[in-house]
Structures are given as structure tokens and as C-alpha cells.
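Note that one protein chain is taken out, while the other chains of the complex remain in position.
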Amino acid sequence: MKPVHRLTGFMPLIALVALVAALTVADPDFLTQRSLIAVARTAAPLIVLAAGATLVVLCGGIDLSIAALASLSTVFLALWLPELGGLATPAVILVAAAIGAAQGAAHVLLRIPSFIVTLGGMAILSAVALVISGAGTVRVVDDSTIHWLDLYLAGYVPMSAAMAVLVVALIAVVLTVTPLRSWIAATGYSESAARLAGTPVDLVKIGAFCVSGGCAGLAAVMLVSRQFSGGPTMADNLLLPAVAAIVVGGTAITGGHGSVWRSFAGALVVTLLRVGLPIVGVPSAYEQILYGAIIVVAVALTLDRAKVSTVK
Amino acid sequence: AGGNDTAAGGEAACEPSAVRLVGQVRNESNPYEASWLAGGDAFAKSVGLTQERLTYDGDSTKQQEQISQILAGDTKCLVMNVLPNGDSDTAPIVKGADQAGAYLVTQWNKPADLKPADYKTWLSHITYNGVESGQQIGDALATAIGGSGGIIALQGVLDTAAAKDRFAGLQKSLEKNTGVKLLDQQAANFSRAEALTVTKTLLTKHGDKVKGIWAANDDMALGALEALQQAGLAGKVAVVGIDAVPDAVTAVKNGTMTATVSSDGSWQGGVGLAIGFCAATGKLKVEEIAKDNRAFFAEQFLITKDNAGEFAAPKTNPADFECGNVFNRVAGPLT
Amino acid sequence: MTSEVVNAPRRQSRRGASFRDAGPPVALIVVFLVFAALSPQFRSLDNVANIVDAAAVLAVVTCGITFVLMMGSIDLSAAGVMGASALTVSLLVANNRNDNDFGLLGIAVAVLLGCAFGCLSGLALVLLKVPSFMATLGMSAVGLGVATLMFAGVQPNISDTMVKGLAIERFLGLSYLTWIAAGCVLVGWLVQRYTRLGRYAFAIGGAEEVLALSGVKVKPYKVAVFTLAGAFYGLAGVMVTSQLGAGLVQAGDGYDFSAITAAVVGGTLLTGGRGGIGHSAVGVLLVMVLTNGLVQVGVSPYWQGGVEGLIVVAAVAAAVIPQRRRNQVVK
């Protein structure tokens, strides 16, 4: 029982290694240091986005607004950088966190499913982004205050990737050393039992949405530092990859069971699939077919069935 | 790391067989971009190479991810012909390619203040004059409805330069054609299906005041045509678009559509690679490319019933891709 | 899993619809009346017919998704399945790419292809235990890939008059496609009410474990429900092809989320066990009235998406008011 249990915890990592191996077999040039560094750098925004949204999923909800919020945040950042300079980054993260919290509050207070609140939120945030950006790219002329994210630590580790690891580690540590992990898991497994044990269910949920929003803000900063501009739809397409990263990591979409580390591994798997398949020469149509098939198999591998009784 | 270890391109000329050709567009599932990749393949074949085809599903982040990955590989004789998803996607692609010393040609989208001439291996940026094409089809539409009457406009994806320029062109046309009234404008996101529903709704909203439909691309124009057919208005309302996709050219030829503007996908797909190939193999010196050719509007033609026949079967002309001819279609510098 | 607060037994036993179902229809009527008051074009008979016509495809997709949602699962495969089915039908009926002219048979094959995709999603769920969210998302990618393969760079246009006619010919002022959609809703309703498949789907959402305790093997039913849903998406792909006169890989773009929105707005719970085709039909109309109304009253295209999102949230919020309880679980 015990060793098997241990193994399931490592499944996301195993899937990751298997994927790298498969891509290397398909194209031996793939496994180079530069190539792996590029993957790490590329994956950073997705990791951060997925890590934040994982908290919402652990609480039993879902946040479909993360990508739209990240897009809006890129616009904010690009617009504010000239005036606020170095303060623009914290300001954007704070505002994004506040928007996340507001959605959480709407979900909790109005008793609307998070799916619907954040689907509506996604539409509203996109509209706001479109309007305030004048429906266009906002160029960043002076990116000195966010440029560091695009540099390399010790010449090798992309700063954005290091930042992503830091965020994941921070969330993971805070959860384990405080009662938060119990609260979140209880909320996700059984909200009514959690509430009747005095768990601040509403606050926990709002908090999860808040962190999810803040992470979307941080992902936006990473994107802007990479793109030298903000745009109203810049991150929109990261929604499904982020959710896929969470599920591929083995976090139960129904809540309770999972972790941000799993999403971290999941985000790397998804990124490898997104970039690896075309790079090793899989034609577009087959790429989609393979992506779909591999992701299903990956989830089949990583889901810990001992913890998740009914799969819906 | 970060990639500066490759010598900046252009120093030692590459063997033609050592050149790596990459063409990147959004997807292979629309006719325009499919023809782009086909053009790229045709060119690659003509020099005995194959084109690596990349598609990114209209997903900006995925495009960047692919570019970083490509640039993390061997970049010595790399040539990329890229359609950036939006204006904001061009800068990182350019900076990445520049650092890695890869030869790059971009098309369609680029912020105005980002200039190829400031870079060593960003050879050229090719686009069509959207203001001009928007105006041309606007004028053609005005003529078709006899100079007066109501029209509706279908916009593309709102945050793209193509959509904005083309709509600006329509507004210029409206200033000139004072009899034409813009009844309504809606975004249908360059999509045939969305254009169908939006048009149907606008038709019920404005009824028979609608004499013409201006669409920012042919896909939407074709969607509008279906809507007209379903409303029993086929042939009674004039429709114009941009791109000259085969179906639109056919429609223009048989009179169901009034006009479209040629954007020659297969030429774009081929010529971008050709410019890069010529530079990589040393047949084209970057310093010697005329300034006006570093960022230019390509020739485009208004296609109406009169000349539709000539555009019916798009084909690439290998001569277009010879190093001496790659700038033959320059219609003027980017303004 | 999804734990609902146990209801204290209600005072009298219940057999039909009840007050708590009234929210969405009321929201529909209110939204309709507001737009009607704001815009004379909106309330024209033509426009009402237009709304109903425009609802046809979404209604069919929603029919399929409703059964999946009733089980407490989710289905995001509509976009891919519709794309694959659109390309299939456009290459099998008379078209500009090949000499095929299979007519109705072509439609049947496209629908069967939809079934096959749905079946695969269902099998991934019950055999590999992959949550439906991911299984169907993966299947959607596979569908788009298959569609892109068939597309092969050249737009297939259909010349089959029967298929094209479905979108153009009218009966009693509504297009044939709308009648097909109405037929689907009716079939869906009958399946939900009078077949074991429909009632078990409902029961699986209510208490899956109990079915197993009663000796019911739920797996085949789950697979069957996804297969049924796939059939509806396949048909929807055909309908879009008929409307556009061409087979587009993007034929199903956006329908996945719109259909879920419609179903939820109509009162189907994402956690399963509540709602049904009737609810979904109301939801579809509500969504279509909204999209149409916003254009009719002239809301800027920049804001339309946002306003629609806001109203959907408000409508759901209003609809749940009758059911609010302090210790209620909302996921």
C-alpha cells in the first residue's frame, strides 16, 4: 500500500520524464540544455497561472477568468508603467488579486456556481481590456522595471522560471505550515462538513480566488516582460492549457485532492506538448490529435484513484 | 545563455543545403493560411529544401513558445517567415531572432515604431495597405449601390491592425461618398459563422435600408452572403470583402459579390522564405537591401467582375522568388 | 464528492414542476420584455423568427450537453466534434472537392462520426477514469485535428441542394433547421422522460453509488450518454455546414461554452441530478435573446461580450434566489 501510494504522488513527474524521453527519441536535437531552458522560460507564465487556479480547484470550484484577467493585467501594466514605474508591477498584481477576490465574493454571496461567475467575469474583463486598450496593443517603451524577469539567473536559469518556482514553493509552504491546507481540502471534499466545523469556507474561497487573480497578474507581468507590450487578448489562449495543467498534474477537478506542485509538473507537460510536438516535426493536424490523446493518457496516469472515488 | 553564442548571421554565407526554412502561421484550417504554407513549400522545393511548418492556433503565447524553442535550437542558417498573431507579438520574435542571429521576415502585423532597418537579421516586413484596401472596397461598394443608401460593416478581430486599418479605410471612403450611410457596425471576428448570425440580426434590425455589406475579410463576406441567401435577399444587397480567397473570387466572378482585394497568400509564404534564403546564402547582402524594401506594402489589386478571371486560379510563379525579384511587388514603403 | 446539504424531507410529496424551477423562464420573459420596450425592431415578428432560427444550432448542441450535465459530468468536445462532422458531411455530399454525392447518407455518416467521438470520450471516462472535463477537452483537440486533415488546405463548398436548402427553405416562417432543432428538443425530452437511458443519466447525477448498489452497471449508460451527446454535436456540425454552405474546421467554435452557459442559465446544475431538456431550451432562448437584443439596441461591439456576461450572471443569481439557503453548497 505505502510504496504504491508514494508512486502515485510522483506520477506527474514520471509523465514529464516520459514525455521528454519520447520527444528526444522523435528528435535527438530536442534534448539540449538550451532547449530545456527555453521550455522552462516559456512555461513560467503558465505555471503561475495554473498554480493560482489550483487553489480554486482544490476548493471545489473553477476559475475560468484567469486568462482574461491576465490579458487585462498586461494592458494595465503597459498603461501604468510610464507613470508608476517600479510600482506598476505590485499595483497590477494587487488589482488583479482584488478582481479575483471580487469574483470570489460574487460566487460566495450570490450563490452562483463559480463556473458561471468566472465565465461572466471572463467576458466582462475582456470587454474592459478591449475598451481601455483602445482595442490594440499597448507598447512598453521603457521596460527597465520589469526587464529583470526576462534575464537569466547565473546565466542559465530564466528569471521568470525561478520566479514561478518561488511562487509555487511559497504557496505550497504556506498551505502546509498553516491550517489553510486543511481548510481548503475540507472545503473541496465536503463543503457542508467544513462549514459545520467552523471552517471559514467563504473566506477560504474568496482567498483562493484572490490568489488566483494575483497569480494571473504576475503571469501578466511575465508576459509583458517577454512581449514588450500589453494586449487585450494576449493571454486569452492560456485558459484551457492552464486547466489542462491542473488536471494533468492529477489534482481532482472535483476538489479536495491535489497540490500546486502537481500543477507545476502539469504545466511543464502541457508546455512540452504545445511546443515540443511541432518542433520535433509533427504536422499541425496530427499535432492536435496527438495533443488530445496524450493529455488524456497523462491524466489517466496521474490521477490518484485511491483519493478520488467517483470520477465524473 | 539566452542564445548569444551563435555568431550573428550574415558573416559567413551558408551552404544552400544547410539552410533551415521555417514558416509559421496561425493554422492550416483556413484557405488563406493554407495557401501561405503551400507557397512556402513550393519555394523550399525549388531550392531543394523542405519548409518546417509551424501553426499556433491563433494563440499568441503558443506562437512565442514555438519561436523560443526554434531559437533554442541551431540558428546558424535559420530562416523564418512569420505571421505574428498581433502587433504585440512582433517585438519578442524580432528580439529573439536578432539575438540568435536568425534571418527573419515578418508579415501583416508590426507596431509602427519597430523597424527592420534597426536590426541586422530582420530582413523585411511585408504587409498590405489595409487603409487602402478598406477604402477601395468601400468605394466599389458605393458604386455598386449607386452612390447612395445604407450599408453595414462587419469588423474583424477588434484588436488587430488589419481590422482597424481596413475600417479606417472604410471611413475615408464614406467621407468621399457622402450619399452612403453606415447604418451599423459589428465585430464578427473575421469568422464566417459569426458573420452569418450578425448579418441576420442586422438585417432584421435595419430591414430593407441595407443596400450593401462591407466586410473586413472574405470569410465574413461569404458568411454575409449566406445570410442574404437565407433571408431571401441574395443578389439584392451588394457585398465586398478582402483577401481574394478562391470562393470569394468565384463569387465576384459570378456576380454574387461585388469586389475583393487580392492578398496573395502563396506569394507571401514563398517570398518571405526566399528573402531569408537569399540573405543566408549570401546572394543578398542585408546592408544592400534598399531602405524602402525593409518594410513595405505589397502590391494589391482590387478584384471585380472585370478582372476576376485572372485571379481565379492562384498559382505561384517561381520567378517571383529569384533573389533579384523578391522585391518586385513592392508597392511602397510602410507609412 | 459533490455533497449537497441533505434536505429535511419536504412537507408534501412532489410530482411535477415547482416554484424553484420558475426562475429561468421568468428571467427569459423579463429580458425579452426589456429589449422589446427598448427597441421596436427587436419585437418585430421577423426578429423573433430570427432569434428562434439563430437558436437552432445552439439548441441541438445543448440537447446533447444537457444529458452529460445531468450525470454531473461535463463535455467540452462539441467544438472538435462539430468541426470533424462539418468536414465529413461537406466532403460526402455534393461538393467542389470530390465527386461524392451521398446526400442523406453523408449526413448519417457525419452524425455517426459524432457518436464515435462521444463514445471515445465516454470510454476514456469509464475505462481510464479520466475526468470528463479532460477526456472531452482532449477529444475536442482530436476532432479539430481530424477536421484539419480532411480540410487539406482547400475549403470544401457544398452544392447539395438538399443540405443547403435546410438553412434556406422555410416552413411556417421558420427555417427547416429550426424545425430539426425543435425535433431534437422533443426527442431529447422523450429520451429524458421515457427511456432508461435518460432516467439513469438523471439518476447517475443524483446518486451514482446507489445505482451500483442496486446492481445497475452504470458504465455502459455513461458511455451511451456521451455517445448520444456526440450524435447531437454531429448533427449540429451538419447544420452549421448547411448554414455556411461550406465545411469549416471552426464550425463548432465557441459552442461548447455557450451550450454549458445555456444549460446552466436554464437551471441545470453542473453537479448533476437536476434540470433537463426543458430547462435547457429556456436557457438557449435566454442566451439568444440576449445576443440579439444587445445588437438590436445598439450596444457597442466593444462592450457586448461584457454586458452579456453581466446579464448571464445576474440572471443566474436571480434564478437561484428562491433556492438560497444559509448552508447551501455551491461549487
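A, B and C label the chains in the order they appear, each numbered from 1.
Assume contacts are C-beta pairs under 8 Å (C-beta built on N, C-alpha and C of every residue); 3 or more make two chains touch, one makes a residue touch a chain.
The rule is simple: contacts and distances are computed from a predicted model.
You can't see one chain of this complex, but its UniProt record names it "Ribose ABC transporter ATP-binding protein", from the set "Ribose ABC transporter ATP-binding protein", "Dihydroorotate dehydrogenase", "Cytochrome c oxidase subunit 2" or "NADH-quinone oxidoreductase subunit K".
Although it is left out of the displayed model, the omitted chain contacts the following shown chains in the full complex: A, C.
Here one chain is not drawn; of C:49, C:128, C:216 or C:297, the residue touching it is C:216. The chain omitted from view is touched by exactly one of A:41, A:139 or A:195, namely A:195. Screening C:104, C:186 or C:207 for touch with the missing chain picks out C:207. Looking at chain C, the residues touching the absent chain are 3-15, 193-197, 199, 202-203, 205-207, 209-216, 273-274, 326-327.
The chain not displayed touches chain A at residues 1, 176-179, 182, 185-186, 189-190, 192-200, 202, 256-257, 307, 309.
Just so it is clear, only the chains that are shown with their structure count from here on.
The largest tally of C-beta contacts between two chains is found for A-C. If each chain is reduced to the centroid of its CA atoms, chain A and chain C end up 28 Å from each other. Centre-to-centre spacing of chain B and chain C amounts to 35 Å, using the average Cα coordinate of each chain.
Touching of two or more other chains is recorded for residues 144, 148, 302, 304 of chain C.
Multi-chain contact residues, meaning those touching two or more other chains, occur in chain A at positions 130, 135, 284-285, 287.
Those residues of chain A that touch chain B in the complex are listed here as 29, 32-35, 37-39, 41-42, 45-46, 130, 133, 135-137, 139, 151-152, 155-156, 223, 226-235, 237-238, 271, 274-276, 278-279, 281, 283-285, 287. Across the interface of their complex, chain A is touched by residues 1-5, 71-74, 80, 124-125, 128-135, 137-146, 148-149, 208-209, 257, 260-261, 264-265, 269-270, 272, 302-310, 312-313, 316-317, 320, 324, 327-331 of chain C.
Considering their complex, residues 41, 44, 46-47, 50, 53-54, 144, 147-148, 151-155, 157, 167-168, 175, 240, 243-246, 248-251, 253, 291-292, 295-296, 298, 301-302, 304 of chain C touch chain B.
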